[in-house]
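All protein chains of the complex are present and in place, except for one that has been dropped.
What follows is subunit A.
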Amino acid sequence: MNRLIRQSLRIIAAMLLVLNTGCWSSQEIEDLSIVVGLGLDVANESKFERDIAKQGGAYPKRNVLTATVQIVPPISGRGQRQGQGQGQSQGGSSGGKAYLNEKLTGDSIFQIYRQFSVRRDRPLVGHHLKVIVVASDLAKQYSLEQIFDFILRDNDIRPSCLVVVSHRDAIEALSSSEPGEIPAFYLTGLVNNRYRSNKILPPVTLIKLDSTMQSGTSFLLQNVVTYNGEHKFSGAAIFKGSSKKWIGELTQFDVEGLSWIRGDIHGGVLKAYAPGGYTVTYEMRDSSSKIIPKVKDGEISFHIKMKSEGRLIEDWSFPEIPSTEGYLKEMEKVFEKQASKQIDQVLHKMQHVYHVDVGGFDKELQIKHPKLWKKIKDQWDDTFSRIPITYEIDIKITDAGSSTD
C-alpha cells in the first residue's frame, strides 16, 4: 500500500509539472478585440489624444499617420446587454453601431497597435482583419512599401486581407450610418459583385500587393469614395511602380475600358446610344482579350484582340424595333463603338496622362520577348507611353433576351 501511495504521488508530481505551466497562452475569445478593418490616414490627432497630451500622457513621436482599427463587436454596454437578454445581433448598444472605430496617431504602426493595449482592456488580434483602407493623401506622401511594412511582416494578419484606397479619409470609409452594418464586411462584400459589374477591379489582397510591389510594375488599387457614412467603389487609384506612391485615379469609365483590355469581365453593362438617339444596353456575359506584342526592327507595338458575347438587354426604341438579325448586327456596331470609346480613353490616360502601364502589357512582352524585356524593363513606364497600340473589338449579341418580338 505504501508503495502504491508513493507511486501515485510520483504521478501527481509529474502531472503538476505539466499543469502548473498550463494555459499560459490561453486567451478567451471574448477577451480579445477582433479587428476587422484597418484605416490609415494622414496624421490627425483626435481630441482625446490632444487632451491626453495636455495631461502629460504623450510619448515621443512624430505625427505621421493616424491608424483606425475597426473592432467588432463593440463591447461597451456589458451590463446593459445582460439586461436585454438575448437579441444581441441587432447592432450592439452604442447608438445602433455594430462596430467600434478607435484611432490613434503616431509614426510606427506597430507602436500604435501596442498603444491600444494601454487604452483598451481587450488586446487587438489581427487574425480576422478583412480590409485595409489607405487614404490617398497618405499614399501620396509615403510609399506603400513603407506604410505596409509592418502589416506584411506581422504573422497574425492574413495574406488574404483586401487592400483598397479611399479618395478621402480612410476613417470615413470605415464608418457607416447604417445601423447594424459593419463597414469592413461591406467593403469586402462589394468585391464579390464583380460578376455583376465590370467597374470593380479584381481584388488586391495583401499577398498580391506584396508580389506586385516587389515586381516593380505599376498597379491599381480599388478606389472607395464616401459621403456621410455611405460608400461606393468608384474607379481605381494608380500607383507608380518605381515609387509605390499614389499618382492619380482612373474613373469608373476608365476601369470599364481597362476591363476590356484585360479581358476579365465576369459580367457588366455597356450602355450606348443608337443612331436614333435612344438608349440601348448590352449585358456582357463573357469576354476575352489577347494582347499581341509585335517587335519589328526594335520597334515595339501592341495589338489587342477583344471578343465579347452577351445579349441585348434593354432597348428604348419607340415604337419598338423588332430584334431581327440585321438589327442586332447594327447594334453590335454601336456597342463596339462605345467600347472603343472607353478603351481609347483609358489608353490615353495610361500613355499620355500618367505614363504608367497598368493594363498588363508588360507581362505579355516579357513572355514573348524576354531578351528585349530585360533591356527595357527599367524604364518600361516611359517606353510604354510611346508605344503605338492598335486594337480590334468584336462584340457578338447572341440573343435579345426572352422578349418575343
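Everything that follows uses one rule, which is that contacts are C-beta pairs under 8 Å (C-beta built on N, C-alpha and C of every residue); 3 or more make two chains touch, one makes a residue touch a chain; residues count from 1.
By definition in this document, contacts and distances are computed from a predicted model.
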- Item | Missing subunit (named according to UniProt) among the choices "Glycolate oxidase FAD binding subunit", "histidine kinase", "GerA spore germination protein" or "ABC transporter permease subunit" | "GerA spore germination protein"
- Task: From the listed residues A:S25, A:N228 or A:S402, report the one that touches the chain absent from this view.
- Result: A:S25
- Message: Give me the subunit A residues in contact with the hidden chain, please.
- Response: 3-4, 7, 10-11, 18-19, 21-23, 25-30, 32, 34, 36, 72-73, 75, 78, 81-82, 85, 88-89, 125, 127-128, 130, 156, 158, 185
